[in-house]
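Missing here is one protein chain; the remaining ones are kept as they sit in the complex.
The first chain written gets the first letter, and so on, giving A, B and C; residue counts start at 1 in each chain.
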Amino acid sequence: MEHTVHQTHDHYDPEASKIGMWLFIFTELLLFGGLFVIYSVYRFLNPEAFHLAAEELNRAIGTINTIILLVSSATIAMATSAIQKNNKRQTLLLMLVTVLLALTFLVNKYFEWGAKFGHGIFPGSEHMIQTMSKGEILFFGLYFIMTGLHALHIIIGMAFIIFVMVLTARGKIHSERFALLENSGLYWHLVDVIWIFLFPLFYLIH
Amino acid sequence: MYILSTQASNFVSGVDKAFLIILGISFLFLIGLTLTMLYFIYKYNRKKHPQATQIKGSTTLEIVWTVIPTILVMVMFYYGWAGWHFMKKAPEDSFNIKVIARMWNFTFEYENGKRTDTLFVPKNKAVKLNLNSMDVVHSLYIPSFRVKEDVVPGKEKMMWFIPQKEGIYELFCTEYCGLQHSYMYNWVKVMPEDQFDNWYADTTRQETTAVIESPAASGKRIMKNIGCFACHTVDGSKLVGPSFKGLYGEMQTVVTGGQERQVEADDEYIKKSIYDPNADIVKGFNKGLMLPYTNQLSEDNIRQIIEYLKTL
Amino acid sequence: MEKEKHHIVAFPTYLWVLVGLIILTFLSVGITSIELGELTVAGALVIASVKTLLVLTYFMHLKFDKPYIRIMVGFVFAVFLVVIIITFFDYYYR
Partner (left out) sequence: MQAATPIPTDVSYLEYKGKYKGIFSWIFSTDHKRIALLYLYSMMVMFLVGVLLGLAMKLELIAPGKTIMEAKDYNAVFTVHGVIMIFMIVVPGLPAVFGNFLLPIMIGAKDVAFPKLNLLSWYIYVLGALLVIASVLFGNGTPDTGWTFYAPYSFKTGTNLLPAIFGAFVLGFSSILTGLNFIVTIHRMRAPGMTWTKMPLFPWTLYGTGWIQLLATPVVGITLVLVSLERIFGIGVFDPALGGDPILYQHLFWIYSHPAVYIMILPAMGAISEIIPTFAQKHVFGYRAIVASTLAIAFVGYFVWGHHMFTAGMSGTAQYTFSLLTFLVAIPSAIKVFNWISTMHQGSIRLETPFYWAASFIFVFMIGGLSGLVLGSLATDVYVHDTAFVVAHFHFIVFGGVGFAFFGAIHYWFPKMFGRMYDKGLANTGWIVFFIGFLALYAPMFYLGMKGMPRRYYDYLPEFHAANILSTLGSWVMAFGLVIILINLFRSAKHGPKADKNPWNGKTLEWTVPSPPPVENFAETPVYGEKDGPYEYQ
């Protein structure tokens, strides 16, 4: 097992905060896990309707958004390397790119959701209840909940990264002390991992 | 005195056997371990035994007391399974009865159209209940038969049993379903087969009552039987739904598709309130509690109900 | 305080992983466009799992971390998988 490091007065233990972050990520995984259970059960019970409903989603936007997230994941990972080499400018630049990509993702989502709303597809809509089968209603219900919750995580992740950027700019985070930056990266990768599953489950079932 | 409920169906023997075996093993352990513990407390008391002997453990013992309980729980599992597995499949030639559960009563519908609140069943014949819920989850429980099954909206479910003893037994709703959950009980009457057949063949008794009553009186009787008063009062106080007092002919504020409007509580409105209650929601009440009675009340019934409402 | 060594991952490593991930993304789009029946879902999920594995090992540094973090991550995924399987004991046999 790992050996014990006695804490010093200033409480800085990067390993501890890393485990803490991982444990938090586990809870997030299970939060989405609950939704994945629901998704798979309903998909199993309504295979046809899920096919039909998935046709309504735009694969192109989905693919673009996937790639955006993957790139942003790479940039934030590179930021952790950059800070370890003590290259502050590069670190900040890479983080900025991450945040901008995240923003693009959200803008895309906004238009995507907007289009759905325009077609009368939103939770609790009368239009859906009248024209769709129960399976399709479930599909869209889950679509909005899962992508919505994911978008919320994107926003939290962005806020986290921006916060870390400020600290980096102020010199609070540097090559000797970058656990927080690493953690924001971990969180961001989690958001990515979840999307990696959401994408095929919602956009790619034809 | 026997510790479980009366024994009146084919499932009793399996269930009771499992129960007694588990209870027996449990008591054995409970008494044995408690006595051992008390004995140790007495024997190794500080006064008697001032110096403890340090023993850190014993692998043999650990293995022994892992294996023995494992075997015992497998025995329990087996009897539990054995007493249960044939509850899952009803015989082909069962006598079918449809159960409709709603807040807060059960209605039993026979294949010839007879409809009752009390469940009448023939003795020594397999009876299959097809369970339907109109609103929330209920659960049909007949202790003396050792059967229980949840009645879930949107699911086709069933339970079955062979009554083996004549008599009248309790029938409860055991899944919490709101305000009057504890009043959602009724009775099962087990009759000898010939007596049951007579009762069953006699379809006249429940459709029209022998005595001639006024439409208003019929309305009241219908409402009582079908359970309207679980949610509505006639004295002006509000329960789950609005009171019927002074309702007829009054102006009502209702919410239709999110819009508030005023309507007069006339025949049309009341009929709609019963057949399609969620179209207009009375202001201050909740949607989805009252469910359509489309298949349960005829136009005639509604006419009688309206007559009764006029008298309030 | 004893300082723990931290592995610095070189940029090209990340870029190669990224390229791999993007290729896999297109692959999964491609695979699901052809009619494979039951296999479509399986294919998409396998690819998603491979992608996740890449993200976990490289981006999330599991490759360079102490083994117990890897064990924990594996354990959590395993627990989740078992939960899904057991849930399906109900739905599949209903």
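Simple rule for what comes next: contacts are C-beta pairs under 8 Å (C-beta built on N, C-alpha and C of every residue); 3 or more make two chains touch, one makes a residue touch a chain.
Every value quoted in this text rests on a predicted model; they were computed, and no experiment measured them.
Undergrad: Among the chains you can see, which ones touch the chain that has been omitted?
TA: A, B, C
Undergrad: Tell me which of A:Leu35, A:Leu93 or A:Ala151 is the one touching the absent chain.
TA: A:Leu35
Undergrad: Looking at B:Ser5, B:Asn130, B:Thr233 or B:Gln252, which residue reaches the missing chain?
TA: Of the candidates B:Ser5, B:Asn130, B:Thr233 or B:Gln252, B:Ser5 is in touch with the missing chain.
Undergrad: On chain B, what residues meet the omitted chain?
TA: 3-5, 11, 14-15, 18-19, 22-23, 26, 29-30, 33-34, 36-37, 40-41, 44-46, 49-58, 61-62, 65-66, 69-70, 73-74, 76-77, 79-85, 87-88, 135-137, 139, 141, 143-144, 146-150, 152-155, 157, 170, 172-183, 185, 240, 285-286, 288-289
Undergrad: I need the residue numbers on chain C that touch the omitted chain, in ascending order.
TA: Residue positions of chain C that touch the missing chain: 76, 79, 82-83, 86-87, 89-94.
Undergrad: What chain A residues would touch the chain not displayed?
TA: Counting only chain A, the missing chain is touched by 1-2, 4-7, 9-11, 13, 15-17, 19-20, 23-24, 26-28, 30-35, 37-38, 41-42, 45-46, 123-124, 129, 133-135, 137-138, 141-142, 144-145.
What we mean here is this: only the chains that are shown with their structure count from here on.
Undergrad: Taking CA centroids for every chain, report which one is farthest away from chain C.
TA: Farthest chain from chain C, going by C-alpha centroids: B.
Undergrad: Just curious, how far off is chain C from chain B if you go by their C-alpha centres, in Å?
TA: 47
Undergrad: Report the inter-chain centroid distance for chain A and chain C in whole angstrom, where each centroid is the mean of the CA atoms.
TA: 15
Undergrad: Under the touch definition given earlier, write down the residues of chain A that touch chain C in their complex.
TA: Chain A residues touching chain C: 1-2, 5-6, 8, 14-15, 18-19, 22, 26, 29-30, 33, 36-37, 40-41, 44-45, 59, 63, 66-67, 70-71, 73-74, 77-78, 80-81, 84-85, 182, 185-186, 189, 192-193, 196-197, 199-201, 204-206.
Undergrad: Could you pull out which chain C residues touch chain A in their complex?
TA: Per the stated touch rule, the residues are 1-2, 4, 6, 8-11, 14-15, 17-18, 21-22, 25-26, 28-29, 32-33, 40-41, 44-45, 47-48, 51-52, 55-56, 58-61, 65-66, 68-69, 72-73, 76-77, 80, 83-84, 87-88, 91-92.
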